[in-house]
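Sending over a structure as structure tokens; questions will come in a sec.
Only one protein chain is missing; all other protein chains are in place.
So that you can tell them apart, the chains are marked A and B in the order they are listed, and the count of residues begins at 1 in each.
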Amino acid sequence: MRKNKITFLVMELLLLILALFFVWKIFNQNVPEKRVAVVLPEAGDNRWDALIKGMKQSAKNNHIHLIICNTDEMESAEVEQEIIQEQRNNQIDAFLVWPASGSETEEMLKNECADVPVILIVENVYNEDEQEFSTFSEIGPDYYEMGALLARELGEDASKIGIVAGREESEASTSAVRGFSDTLEQMKGEIAWCYYQEEDCNVLDEIRARAPVDHLVVLDSRTLDRIGEQADNGELKNIRIFGIGYSVKSIAMLDYGKIDGLVAPDGYEIGYKSVEEMAKKLQHRFYKTKSVKTTIKMIRSDDLFQDEDIERFLYSYE
Amino acid sequence: MKTKEDKKRFHKGEFSIQSIIMSVLSAVTIVTIVIMGFLLYHRFRQTMDKTAVSDTEATVESTVERINLAFLDIRHIFNAANYNVIQEFDISSQEFGKQFSLLYEINSDKIQSIALYGKDGKLIASEPVAMEKNNADVTSQSWYCNAESDIENIQFSLPHTQNLFRDGSFRFYRVISLSRSVDINDGERPGSGVLLVDIKCSVIEDVLRQINDSSDGVYYYVCNRDGEMIYHPRQSELSRGLFAEDSSPAAGYEDGVYEMPSGGSTEQVIVGSIAYTGWKLIGVIPQNRQTTSNDDLKYYIFITIIVLLMMLLGGNRIISKKISKPIRALDESVKAYEAGGKPDIYIGGSTEIRHLGHSVQKSYEQIEELMDEIIRQQNERRKSELAVLQNQINPHFLYNTLESITWMVEARKNDEAVLMITELAKLLRVSLSKGKTIIPIADELQHSRSYMNIQRARYKDSFKTEFQIDDEIKDYCIVKLVIQPILENAIYYGVGHMDEDDDGKIIVRGEKKGEDIYISIEDNGMGMPEDVLQNLLTDTNKVSKHGSGVGVINVHSRIRLMFGEKYGLSVESEPDEGTRVVIHIPAIPYTRENAEQLEKQPCRQWRKEDEKK
Partner (left out) sequence: MILLIFTCSGCGNRHPEMKEALHVGVVTYTQGDPFINAMTDKLKENLKSMETEDMKIIVSVKNGKDDQQAQNETVEEMIDAGCDVLCINLVDRTVPSRIIKLAKQNHIPVIFFNREPVREDLLQWEELYYVGCDAEQSGIMEGEIAADYIKDHPEVDKNQDGKIQYVLLEGEAGHQDTISRTDYSVKTLIEEGVQLEKLSYQFADWNRGQAENRMTRLISQYEDGIELVISNNDEMALGAVEAYRKSEYVPSKWPVIFGIDGLDSALEAVKSGEMQGTVYNDKEEQALEMARLSLEIFRGENVYRNQLKEGRYYVSQYQRVDSSNVDDFLKH
């Protein structure tokens, strides 16, 4: 009899617990979305439009809440550090970071983000020692390859080439310059000068200050846009301009003939894949994030409306 | 309390009524409810799926309507441009420019641009912007080529980036081109050209974005008959291979609902056709979409099942308790009785249980009675045997006999003395019979003869004794010391006080009739009155004054105790006539086994024989 009663009570208790569990589940339908902060300089600039679009789509697919930090220029690791610190109070589960230029960035990121997953986007941290690999995963285009493509585009025996690169202490600039110059060497070309654009300098003045060239290779997207605007004026009139371009503006300038050749990374892909990787990491704590080299495309003005592949670059920018 | 026995019972498979009822009811309950729950869920799921399908169908229909209307509008604009402007006015006239511009203004929310090209792709007029791109190459663009090759109809292009004008901003516009060959009025010369109306893609995109946003896992896309994408919510992923959509089979279908395999599972696909263009609007309901309402339903059903189960289990328990309680109470009371209590059996519950209770109560009461009876009989037997025992060494008779012997010896009547002593010895021997109760009739008769012989010495010739015994009965069983007390009675109350010439006689007869043996002792003495006769066999208090002390009653009891109620003594008497006592016993041959059996279980054997009859 006793045994009976005990069995009965135990069964009822189990059922009650089960019922309560399901009630809880109904009220708790929404697993709180993971929050991922995106740190980009001048986040509102249209060069990030495609990137952010890609991120948003992947975030939607993976139920991730994106927070795009309000930023303006990030000149140094210190500025970036403050942004990251601010977000730590905002319940952030992971960071997608464009590493600020300078060699302190790697150390800073290691300290600030010791306990949350971090993936670098667009470019890698700057390291003076080229051989050393960073501990972070990076999803972005291969700048070395982009430099190489541009060099090949210039053709054999190209001479009187001026290079305008971005900040000197950034992986993007150094890799692109290296890629360009290595390939150019093979093609027996000659670089006249190489100038690294720092924040407050007027690039046009700098160009004027240097030896006149026939070709201008601009390895920084914003600088390319600025130069392109002025391409019909003064010294720039007869120079062939090539470069790396992120935005619709770059492509439009190519279309209007203001620039002569363009290597475009697929921003949408960078954004999409970075969030994908981060989603995987957030779902499985022990998943090791991978670095991905995203696609790049050499675009020439006559290609623009012939090559179907270009459509996706144009489309994702809108 | 779990005892070892309970455990054993459990393992052997014996369960209490309550557990049986509970487990059966519970099992039935659980199975029923679970099946019901699943059926319900399945049904709901089906209904919901059907609802999803019909909702999607409705959306597809209404969206197709909207798009059709939008396109109709645009075709009107196109035709207005063609018939009301281009055909009406000369291209060099002011009116032409004005009307052209007006047409654009009115519809600038839908139209990106409207342009008229002459032969060889020369731009005649365009709104809003007239500056052409240097590298446009109009004649190689597909809208131009298609318009030139198919003069009759308006050509609809796929969405593409416009490559015609420069408006000073660094932007690209996505458009759908409508183009057609038209006749132009250029002064006197009839000419021909191509009218191009570029529709903003947002006309389609806004509509589709809206229906895609408001769905629950369902998405919609537009493609042409060949499966080429016109709008897809995940276009960017498609073009990069990050998402796959195989539109070609669906694109070939007519309007309706279809099931298509997709990456392992199936999905429902609803196709609607957009007029005039041959485009298809396709709604896709993926199989495994996680809808919150689906999950909610699952959880609600689970909760309902569980709550029902809880209630029914509780109910089961109550019912089974109620049913089994009376049975248990009955069981308990029986147990209590077995443990040595009084038979106070529980009467209650259903009629059957009540009846059982009653029967059990009665049985127990009967058992009590029978046990009492047995005890009583045993007591009696013991008493009788005690009495017999007494009789075996009855001092009174012994003294008298010894006195007689002494007198005889003193009187030098040695022979008589020897006789008397011999008879006494024989009597005593049978009396003892080595402690046995059952002896052969022969021995009993010997005892009787010995007794009579001894008594004759005392009573001289007051009476005569005759033994008329059938030989065959000599080897049958009898209880010892039954004839002698009767003979004693016959002497003392019958013929003992008669004179010689009264001719007192005691005749002992013995015969076997069938299964019975009758031994009768008859005397022709005084007899006894009616009342004495009646009390003779029943009054136990009377102890014989004279002699053996073992009364007739005792004999009667002993016979009945040994052989059964059927047997015993019967007495007839007539005052002054005589008395006749008959000993009735069953004919049991005297064998060692029979004797032992009778000694052990008096009556039993005989009962068995009774039953056999």
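As a convention for this text, contacts are C-beta pairs under 8 Å (C-beta built on N, C-alpha and C of every residue); 3 or more make two chains touch, one makes a residue touch a chain.
Because the structure is a prediction, the values reported are computed rather than measured.
In the whole complex the chain that is left out makes contact with A, B. Touching the missing chain, out of B:Glu88, B:Asp167 or B:Asp183, is residue B:Asp167.
Among the residues B:Gln94, B:Ser149, B:Ser265 or B:Thr351, only B:Gln94 touches the chain that is left out of the figure. Among A:Asn28, A:Asn70 or A:Asn238, the one in contact with the hidden chain is A:Asn70.
Seen from chain A, the chain kept out of the figure touches residues 37, 42-46, 67-72, 82-83, 85-88, 90, 111-112.
Against the chain not shown here, chain B presents residues 94, 97, 101, 105, 126-131, 165-171.
Everything below uses one rule, namely that only the chains that are shown with their structure count from here on.
Contact residues on chain B toward chain A in their complex (touch as defined above): 1-2, 16, 18-19, 22, 133-135, 141, 160-161, 163, 166, 170-172, 174, 234-237, 239-240, 242, 292, 295-296, 299-300, 302-303, 306-307, 309-310, 313-314, 317. Residues of chain A touching chain B in their complex: 1-4, 8, 11-12, 15-16, 18-19, 22-23, 25-26, 29, 53-54, 57, 248-249, 251-253, 255-257, 266, 268-269, 272, 301-302, 304-305, 311-312, 314-318.
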